[in-house]
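Provided herewith is a single structure, encoded as structure tokens, for subsequent inquiry.
Shown here: the complex without one of its protein chains, the others still in place.
Right after this comes subunit A.
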Amino acid sequence: MTWTPGSASRTDAMMPPRPDAHPGGPAPVRPAAHARTGPRPRVARFTPAERWIHRTTAVLLGTCVVSAACLYLPQLAELVGRRALVVTVHEWTGILTPVPTLLGLVSRAFRADLTRLNRFGPHDRRWLRAVLRRDTREGARPAGKFNAGQKLYAAYISGAVLVMAGTGLLMWFTDLAPLVWRISATFVHDWLALAVGIVLLGHIGMALGDPEARRGLRTGTVDRRWAAREHPLWRTDEDRDG
């Protein structure tokens, strides 16, 4: 059972509503059908575990970035001072940033989403090509639960956090490695920090521009029409289970 407009091959009659499908409505139905049944049902997008992984990661990485700015930008450093404390905050939030993701691996839904983020199909190449060409026509940017941009962002930030943690540890525990490594680590850490900062601003900017995407991470559910528009190839778990 699917809820996308393109799923003409199936009908509601084939799929009896499931009582446990989702709060707020019967099993996924096509837009035309739920127009008859009152308020549009919402689609489950993220489990509580996934939302908490995102929240804690955001707090840790956010604090890490803000403390970095207070160490690095002269104006902020002058305003905040307290260098030893800020250094400690930066080190610990930085090294703890991967922890929510690692703990989250016990969640089946989270692991399933990591698989989705990892795998690129023909539709993702298509999505990227459309973005490069600034093609905004309907149907030009096919996406599953995550679009190709979100997949690339997830992989980029994961790799970047690991590199930052590694180079950070070399600077933190100076006895870990030969002298020249530490200088090189500082160099990589500084420049990658700049690249991470820019990409993070992009991430936050995209989220600010899409209230429904934010609602998805806040409440766990998204509007059915939003999902059909932004992620037309996405099949929810209940779709698949049905």
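By our rule, contacts are C-beta pairs under 8 Å (C-beta built on N, C-alpha and C of every residue); 3 or more make two chains touch, one makes a residue touch a chain; residues count from 1.
Everything below uses one rule, namely that contacts and distances are computed from a predicted model.
Enquirer: Just by its UniProt name, which of "Branched-chain amino acid ABC transporter permease", "Xanthine dehydrogenase", "Putative molybdopterin-containing oxidoreductase" or "Lipase" is the chain not shown in this complex?
Expert: "Putative molybdopterin-containing oxidoreductase"
Enquirer: Please pick, from A:48, A:121 or A:211, the residue that touches the omitted chain in the full complex.
Expert: A:121
Enquirer: Hey, which of A:96, A:131, A:152 or A:200 is the one touching the hidden chain?
Expert: A:152
Enquirer: Specify the residue from the set A:48, A:166 or A:211 that touches the hidden chain.
Expert: Only one of A:48, A:166 or A:211 touches the chain omitted from view, namely A:166.
Enquirer: By the contact criterion defined above, which parts of subunit A meet the unshown chain? Give residue numbers in ascending order.
Expert: 2, 4, 6-10, 72-74, 77-78, 80-84, 112, 115-124, 126, 137-140, 142, 144-146, 151-152, 154-156, 158-160, 162-163, 166-167, 174-175, 179-188, 190-194, 232-235, 239-240
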